[in-house]
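Structure in structure tokens, see below.
Here the complex is missing one protein chain, while the rest keep their positions.
So, subunit A:
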């Protein structure tokens, strides 16, 4: 019984970890699609773009917070402070665990920048013209 439970836990961790490294970029992607889709429909249907802009900016802040949260979690998983290991280049379970944290952390940074970039037009451009 305990062996089976162990196996299950390991499998659960496997899936969670692989998903985790793409969480940051996924948030970026969802943010991007919603921004583009909402603005496109607004412009096509001639609805009020001001409302959509405000809503999307609030949504952008939410996306950034979510990415920071993912980044914080993965920073802890990377665990650089305690191990001092930047490279994690060996075939140990621990190295793999830290590596996935490191990759997820870096991807969170990129996703953060991506969300900031995509939100800029909302701030800087007027509307549909």
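To be clear about the criterion, contacts are C-beta pairs under 8 Å (C-beta built on N, C-alpha and C of every residue); 3 or more make two chains touch, one makes a residue touch a chain; residues count from 1.
Keep in mind that, in the parts below, contacts and distances are computed from a predicted model.
Colleague: Between "cytochrome-c oxidase", "Xanthine dehydrogenase family protein molybdopterin-binding subunit", "Hydrogenase" or "Sugar ABC transporter permease", choose the name on the UniProt record of the chain that's been left out.
Modeller: According to UniProt, the chain not displayed is called "cytochrome-c oxidase".
Colleague: Would you write out the residues of subunit A that touch the absent chain, in ascending order?
Modeller: Interface residues of subunit A facing the absent chain: 4, 7-8, 11, 14, 17-18, 21-22, 25-26, 28-29, 32, 35-36, 39-41, 43-45, 49, 87-93, 95-96, 99-100, 102-103, 106-107, 110-111, 113-114, 117-118, 120-122, 124-129.
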